[in-house]
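Up next, subunit A:
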Amino acid sequence: KDWTKATITLEGAYAPWNLTNADGTLGGFEPELAKVLCERAKIECTLVASDWDGMIPALNAGKFDVIMDALSITEERKQVIDFTIPYAATPAAFATAKDSPLAKAAGTGSTIKMTPGQTGVKEIDALKEAFKGKTIGIQAATVYAKFVYDNFGDIAEIREYKTGADRDLDLQNGRIDLGFDDAVYFANAFKTANGALDFTGPEIVGSIWGEGEGLGVRKADTDLRDKFSEAIKSALADGTVKNLSMKWFQVDVSPQQ
Partner candidate 1 sequence: MPGVTRLSVRNIRKSFGTHEVLRGISLDAEDGDVISLLGASGSGKSTFLRCINMLETASDGEIWVDGEHIEMVHKNGRSKPASQKQVDHIRSELGMVFQSFNLWSHMTILQNVIEGPIHVLKRPRADCIAEAEALLEKVGIADKRHAYPAHLSGGQQQRAAIARALAMKPKVMLFDEPTSALDPELVGEVLRVMRALAEEGMTMLVVTHEMSFARNVSNRVVFMREGLVESSGKPDDMFTGGATPAFRQFIGHFGSGQ
Partner candidate 2 sequence: MASLELLGFGSTGWGALLILATLMTLAVTATALAIGAVLGAIVAGAKLSGNPFLVALGNVYTTVFRGVPELLIIYLIYFGGSSAVTAIGKAMGFEGFLGLPSFAAGALAVGIISGSYQAEVFRGAFLAISKGELEAASAIGMHRAMRFRRIIMPQVLRLAIPGLGNVWQLSLKDSALISVTGLAELMRTSQVAAGSTRQYFLFFIAGGCLYLILTSLSDRIFNGAERRANRSMPASAMGQA
């Protein structure tokens, strides 16, 4: 198939990755990046908003051609769809209320690097000591959920939320003690929490989170995947991704090799 046109879907409600403006148009990091990528791939793109829950089945049903929704590249997802190379890779971290006894836990401000399945990391063991008997909130069915279950499942109570935003509200309400998620997402969420929340413990980076966030396409559309992968490569190379990232996240999320 000759790709001159493609439909890209995103949720439109996951600020600042992607969001909807009051006039109904889409904005945020991903829509602006998409514009650049499409230009470079010489594809005429249409952006449509759709619900997160049905996104991957709908892609495979053919409702649209590309998913661009902070979609982490994981083994499970690779079974059903294909990914481009990543255009972003973000660290993850714990968050808690500023006035909580858990604030400023050991390692706060530092960064540790982890690989999949890695155990015996001393920073994590220190956290386990501090978080014993506490309640940790995560978004269901994410790579972060798996990490928390693997490392804290035996010492803390884990509560799964449908969305990160719900979890943040409960963190403010005091129903849970800690949250664990994408640090970039958190940094943005803290702004609307009126300074009540903050990071605690070290930032965690590395291949443990997979390769990062990439565009999802149907397995059959390898040519489309390759076109976008090329475009991403060039956008990373000339710093376009970094610029957009600084604009929307105030940090650089471009994947580091």
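FYI, a residue touches a chain if its C-beta (ideal position, glycine included) is under 8 Å from a C-beta of that chain, and two chains touch if they have at least 3 such contacts; residues count from 1.
For anyone wondering why these and not others, all candidates are chains of the complex that A comes from, given by their letters.
Note that the structure is a prediction, hence the values are computed from the model and not measured.
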For subunit A, as assembled in this complex, the candidate in touch from 1 or 2: 2
Sites on subunit A touched by candidate 2 in the complex: 11-15, 19-24, 48-51, 53-54, 57-58, 61-63, 163, 165, 169, 189, 192
